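Yeah, one chain of the complex is gone here, protein chain that is, but the others are all in their spots.
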Amino acid sequence: MIQSMDTKYAYAVSRIRVIEQQMLSGNVLQRMIEAESAEEAFKVLKEVNYGFSANDSSVFDYERILNEEFDKVYQLLMEIAPNPEAFDLFFIKNDYHNLKVYLKAELSNQDVHNQYLAKPSLYSPAKIGDMFRERVFADLPKIMVEAIGACFEAFSKTADPQLIDIIMDQALYRHMSALASKLGNEFISQIVTINIDLANLKIVLRTKLINQGWDFLEQFLIPGGSFGIDFYQDLFEYEFKDFPKAYAETQYSQLAIASMESYKYTDSLAGFEMLCDNYLVNLLKQTKFAIFGIEPLVTYLLAKEMEIKNVRIIMVGKINHLAQDVIRERLRETYV
Amino acid sequence: MYKIGVIGDKDSILGFKAIGMSVYPVEDSSAAKATLEKLARDKYGIVYITEQMAEEIGDTIDQYKDNLVPAIILIPSNQGSLGIGMRNIKKSVERAIGADILFKDE
Partner (left out) sequence: MAVLNVNPTRMEMTKLKKRLAVARRGHKLLKDKRDELMKIFLDVVKKNKELREQVEELLTQSYESFLVARAVMSSEVLEEALMFPKQSVELNVDTTNLMSVSVPKFKYSETSVDSDNIFPYGFATTSSDLDYSMQILASALPLMLELAESEKTAQLLAQEIEKTRRRVNALEYVLIPQLEETIKYITMKLEENERGNITRLMKVKDMMLEQTYKYRERLKTPQ
């Protein structure tokens, strides 16, 4: 709480309040959806100066433009935040992603293509590449080093590439929790907890859908979060329609009801995944009037992430000629 | 041992990777043609190619028609079927029988 009141953030917050005015409104997204072609939709991105090089790019470069736009956010935060390392926990997922890529490449004799790698990350992919060549990971944080070791070991026993993702995902969330508790910021801890809870719910739902048993689920579940292993063991026995009962006394009660309703009608978890994103956006909206503290910066970061996701949904939809309604249905709530 | 290749736009074909095929994303039919010719020289027993990419390179595909491998098989892209794969079966029937007796009710 003391840190949130920190006046050091006053300048940064005032900058953010100006910059977030430029976030894409629902109207702009609608214009993209209603554009006649993917090219026309892409033109809207050029108009609003998305990324760095939209003007010299074709519609097929949209992924690069989205990455550039996110890089802009990263650079801004690094510039204005009094303690840039506070944001590490939001970028570290890209490091874990890159580690997965290098591990899988190594274990299946593939080359690492640039298009596989995620930016921005704490450790440059080139550096990680060097570490893999030399098999020396000492410069990385302990959680990462242990996870890498665990991946090599698990793979040598099972030859199952899925385990790499499972181990790395669990390490990622553990790492995020550790960094969050070091920061001691309630808002950030809350976000990490919600991320873990919803990821675990997604994992339970998917495990049931592919008819796997508890043993399978257990190795997947992410430790930390609001619920212990017993909770998930009980939940796993429920039918989907009874899931809301398990979550009745929690902050997710409405989310659980709406998600299962959506599943009932669509036979897909796409609605659930959207509701999870919206849940987070609504949490972010609570910081709208803060004048001090790290919260508005975190909110801007996550809101931009969601905006980029929305733009991607539209671009993928337009390029693949999805109907406007179908695109609209998938769109996440906007922060602005 | 032969390989199985898939040629098409990335959003359509990337998933085939997960079931053990080698995917070759291309953005236009000239790239599709070059890729197909490369795979045909390599040890590919089957090459699946999306109709959207195959549409304009029918001549190249026909070159391999009478060879045992590769079998070049058209598949729809995520834009839906253009019916070219089905029409090719029809063409086979006409080639063999001189008349279309299989599709006449349609």
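As written, the chain order gives the labels A and B, with residue 1 at the start of each chain.
Note that contacts are C-beta pairs under 8 Å (C-beta built on N, C-alpha and C of every residue); 3 or more make two chains touch, one makes a residue touch a chain.
Treat the numbers as computed from the prediction; the structure is a model and nothing was measured.
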Listed residues A:162, A:190, A:250 or A:282, member touching the removed chain: A:162
In subunit B, positions touching the absent partner: 1-4, 11-12, 14-21, 45-46, 48, 65-66, 68-69, 71, 73, 75-78, 80-81, 85-86, 88-89, 92-93, 95-98, 102
Those residues of subunit A which, in the complete complex, touch the missing chain: 63, 66, 93, 97, 100-101, 104-105, 107-108, 110, 113, 115-118, 158-162, 164-166, 168-169, 172-173, 199, 202-203, 205-207, 209-212, 216, 220, 222, 268-270, 272-273, 309, 312-313, 316-317, 320, 322, 330
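Operating definition for what follows: only the chains that are shown with their structure count from here on.
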For subunit A paired with subunit B, centre-to-centre distance based on mean C-alpha positions, whole Å: 37
Residues of subunit A touching subunit B in the complex: 60, 316, 319-321
Residues on subunit B engaged by subunit A in the complex (per definition of touch): 11, 27, 78-79
